[in-house]
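Working notes for the structure below.
This part shows subunit A:
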Amino acid sequence: MTGIIQIVLSPLIAFVVGVLFLGLARKIIARVHRRYGPPIYQPVIDVVRMMSQRSISHGALFELGVVLALAGSLVTVMLIPLGGTEAFQPFAHSVLCPLSSSGGLLVVMYLMLFGPLGLALGAGASANPNASIGVSRKMLLALAYEVPFLLVILAVMSQYGSISLTEIVARQQQASWGVLSVPLSAVAAFLILPAMLGIRPFDLVTAPQEIASGPLAEYGGTCLALITVQKAIHLFVVIALFVDLFLGGGVNLATFLVKMLAVFLAVEMINAVLPRVKIEDAIKFCWKWPTALAFVQMTITVLSK
Partner candidate 1 sequence: MSPQAILITAFAGAGLVFLAGKVHSHLRDFLAVLSSLALVGLIAWSHGQYGPDNEIVYVPDFLGMELALRLNPLAWFFAIYIAIINAASVVFSLSYMKGKEKLGFYYSMMLLVNAGMLGIVLSGDFLSFYIFWEIMSWSTYLLISYRRGPALHAGMKYIIMSLVGSCAMLVGILSLYAQFGTLQIAELGEAIAGSSSGYVLFILMAMGIAFGVKFAILPLHTWMPDAHSEAVSPFSAVLSGVLVRMGMYGFLLVMYSIVGLKTILNLGAGFFNFHYILSWLGAITIVIPTFIALLQNDAKKLLAWHGIGQGGYMILGMAFGTSLGVAGGIFHTINHGSYIALLFLVVGAVEYRTGGVRDLNRLGGLIQRMPVAFFGCLVGIMGLIGMPLTNGFVSKWFIYKTLITEGHPFLAFMAFVGTWGTILSVYKLLHNMFLGQLPEKYKEVRKAPISMQIPILFFCFVIFLFGVLPGIPLRAIQGIQDTMGFAPLQLTMWGLASGAGALNMLNICFAIVIAFAVVLLLMRLGAKPRRVPQEDSYAAGSSVPAGKYHHSVEFYNPLYQMISPYLKDRVDQFYYWAADKAQGVFELTRRIYTGYAGTYVLYIISFLALLIFLQLAWEIW
Partner candidate 2 sequence: MVSPILLIAVPLGLAFAIPVLGLASKRVPRYVPVIAMLFNLVVSVSLLPHALKAPIVVRTAGWAPPYSIHLVAGPLGVLLSSLIALIGLLVAVYGIDYIREGAKVKYQILYILMLVGATGVVLTGDIFNLFVFFEVLCISSYALVAYRGDSTGVEAGAKYLIQGAIGSGLVLIGIGLVYGTFGTLTMADIAANVSSVGSFRLFVSLAFLITGFGVEAAIFPLNGWLPDAHSSAPSSISAILSGIAIKAGLYAIARVVYTVYGASSILPFLAVLGIVTLLIGEMCAFGQEDIKRLLAFSSIGQMGLILFALALASATGISGAVFLIVSHGLAKALLFLASGYMIYRTGSRDISSLNGIGKRMPIMSLCFTVGAFSLIGLPPFVGFASKFTIVRAVLGTGSTFFITLLAIGLIGTVIEGAYFLRIVQGFYFKPAPEDSPEQTEGKVPFSALVPVGLLAVLILTIGLFPGIVGRVLGPAADDLLDRTAYVQHVMGD
């Protein structure tokens, strides 16, 4: 029973929080720019508006790609523990993580592919070169940040000797947080966080001024609404993952969300002030500093084991 509730609950939380974060992001940036900024529920209005608009479609794949992306993100949420692990032992259900026993972190990493892949397929189906360029940038960026990210994940996994996120979180709460036990990895992960979220300085995938918002060039109406939701949930997933890996999850949902908010604010500050980089520079950056840090940390972890 609790399982069913959780399965309904955690995507809902992700949806609400994610959309609010989107609004919050716009507000924060406005304030940093000395503007008043839109109401915080502006994204909801946008989504409703888009849903009401009658847009175009370039064929079945054009829409199914979006569906795939959103579905993938929703499932990903179910594999991420959203706090509430203080009573972790012995019954696994008191942690808000419906699919805790279905493969753990490795599955999460693969499920996070559904989003980009779905969008890429849809964008490809719209015969628009802007979309293709955007997709190719997205792929390259993914490769760029995955290299350090994998090192980070492996360092954490070998630090706590498990591939299950719930266990990793539990270990952190028993012992010290990841940010203390694998500090360099935490730094590296934070450095690539903007790239994973696709925000400035790494928003070159959907760069409106260069390539007409890239993969979304042909999207409008309902599909665009769903993509916005997917973006929100992806934002939620990435930050939740960061919190779970390095900030020891949360003893309950509230603390978890607070931690998420903190991380989110930090990232948004970067987003608000930095310009956009070229894809080459993005790759060079990701393969230089974050990779070096993560590599050092992993070596240390392995040797200390």
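We take it that a residue touches a chain if its C-beta (ideal position, glycine included) is under 8 Å from a C-beta of that chain, and two chains touch if they have at least 3 such contacts; residues count from 1.
On how the list was made: all candidates are chains of the complex that A comes from, given by their letters.
All values derive from a computational prediction rather than experimental measurement.
Student: Mark the candidate that touches any copy of subunit A in this complex, from 1 or 2.
Tutor: By the stated definition of touch, the match is candidate 1.
Student: Residue numbers of subunit A touching candidate 1 in their complex, please.
Tutor: Result: residues 7, 11, 50-59, 61, 63, 66-68, 70-72, 74-75, 78, 92, 98-104, 106-107, 110-111, 113-114, 117, 120-121, 124-130, 132-133, 135-136, 139-140, 142-143, 146-147, 150-151, 154-155, 157-158, 161-164, 166-167, 212, 217-218, 221-223, 225-226, 278-280, 283-284, 298, 301-302, 305 of subunit A touch candidate 1.
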